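Got a structure for you, written out below as structure tokens; questions coming shortly.
Of the protein chains in this complex, one is absent; all others appear in place.
Labels run A, B and C following the written order; every chain starts at residue 1.
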Amino acid sequence: MENTFIKKEKVRFQHVDYAGIVFYPRFLEMLNNIVEDFYEEALDMPFKNIHKTGGIPTVDLKVQFKKAARLGDELTKYFWVKKLGSSSMNCGFKFEHEDGSICLEGEVSLVRVDFNADRNDIKASPFPDEMRAKLERYVIPDMRF
Amino acid sequence: MENTFIKKEKVRFQHVDYAGIVFYPRFLEMLNNIVEDFYEEALDMPFKNIHKTGGIPTVDLKVQFKKAARLGDELTKYFWVKKLGSSSMNCGFKFEHEDGSICLEGEVSLVRVDFNADRNDIKASPFPDEMRAKLERYVIPDMRF
Amino acid sequence: MENTFIKKEKVRFQHVDYAGIVFYPRFLEMLNNIVEDFYEEALDMPFKNIHKTGGIPTVDLKVQFKKAARLGDELTKYFWVKKLGSSSMNCGFKFEHEDGSICLEGEVSLVRVDFNADRNDIKASPFPDEMRAKLERYVIPDMRF
Partner (left out) sequence: MENTFIKKEKVRFQHVDYAGIVFYPRFLEMLNNIVEDFYEEALDMPFKNIHKTGGIPTVDLKVQFKKAARLGDELTKYFWVKKLGSSSMNCGFKFEHEDGSICLEGEVSLVRVDFNADRNDIKASPFPDEMRAKLERYVIPDMRF
């Protein structure tokens, strides 16, 4: 899929539950991992630089879990931008199994924020032009999720 | 709120991220905790009994994160049934701060399943009558979430 | 056991692995929880106050895992001070099953540190007298662990 950011992640022992399938909060860690990789690799903004003075809190999340993932499964994760606001973006994501079947799919809204010095005050911060230009390469507005 | 199942959970060191606020996959662990408590206390079906021969996979999740939670915050978690199917239920949830402001709210769909002996085959399993009677006490179909 | 700080923690779904027993890194989260409770309840120094300007990194850890814990098990956790230094302490801990059998036991060394403003520089910080007085109540130097 053109314009999507793609990463693989293997299901490890730490991800699976008593039933031998991924415990769903661990899927959200995997989702956070691809956001982290997207910021570092696609936007050239590694989290270690961002998180001293700001962050990108998740404000909205929708996930449909379609097919369980098991220990040792290799998942392919897709991430793209559905809608770009001034300081927030709504993003689509999909995790696929090796046979191409969908493991899960959903959408997540992220906001760019700055902290004050003692990290108590948080305010939305518009995307700088250079970042916006990079983000626009990943926009797929009408892709079904 | 009448008909809701209620539990408190404190934000611990293990839940918070670099920004000192709850990392959102940890909120989903807290959500799983109240589902676990609901099964044990409201339905008299502790997870330790369920998970030998079956489970209750999460198939759909929607969350709106409204206000960040910080280390030491005491959250009040509410859980109720929005719609009861033959072997699945759509449930509402809300986490509140001590001042009554909403931390997060959402809905989650859970399916009752049985495994075969080697846990590879999973099939939906209707709620038994006794369990359904207990679940009906927690139904609030038109509550805004 | 006199002079020990005691807390209970139940084995939850999020703690157990594919084998239905606690995944050992989750035991260390449970250990961190009792350290967090000890600071808040025994020392009157809640983590939310400490972690703005300092911390208590773990520098040494020894654990013997004696008997697996399963989903639903209620563990009793014991924590005490074995040796008190100027800014560090070596502490003992033990988790027991409901039948009194030992789940795990070990020792952990914690150091009190202060950060500089940007949290890059860390230096050991001596226990204030009031804190030392409280810590001394929990010293059991010769208890076998």
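In this section, a residue touches a chain if its C-beta (ideal position, glycine included) is under 8 Å from a C-beta of that chain, and two chains touch if they have at least 3 such contacts.
No experiment lies behind these values; they were computed from the predicted model shown.
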Tell me which residue among A:Lys48, A:Lys83 or A:Arg132 touches the hidden chain in the full complex.
A:Lys48
Of C:Ile102, C:Ile122 or C:Leu135, the residue touching the omitted chain is C:Ile122
Those residues of subunit B which, in the complete complex, touch the missing chain:
13-14, 16-18, 20, 23, 25, 52, 71, 118
Residue by residue, what part of subunit A touches the chain that was omitted?
12-14, 20, 29, 32-33, 36, 46-48, 51, 70-72
Contact footprint on subunit C, counting only the chain that is left out
18-21, 23-26, 28-29, 32, 51, 55, 57-65, 68, 115, 119, 122
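The definition used in the following text is that only the chains that are shown with their structure count from here on.
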What is the chain whose Cα centroid lies farthest from the Cα centroid of subunit C?
A
Check each residue of subunit A and list the ones that touch at least two other chains.
18, 20, 23, 25
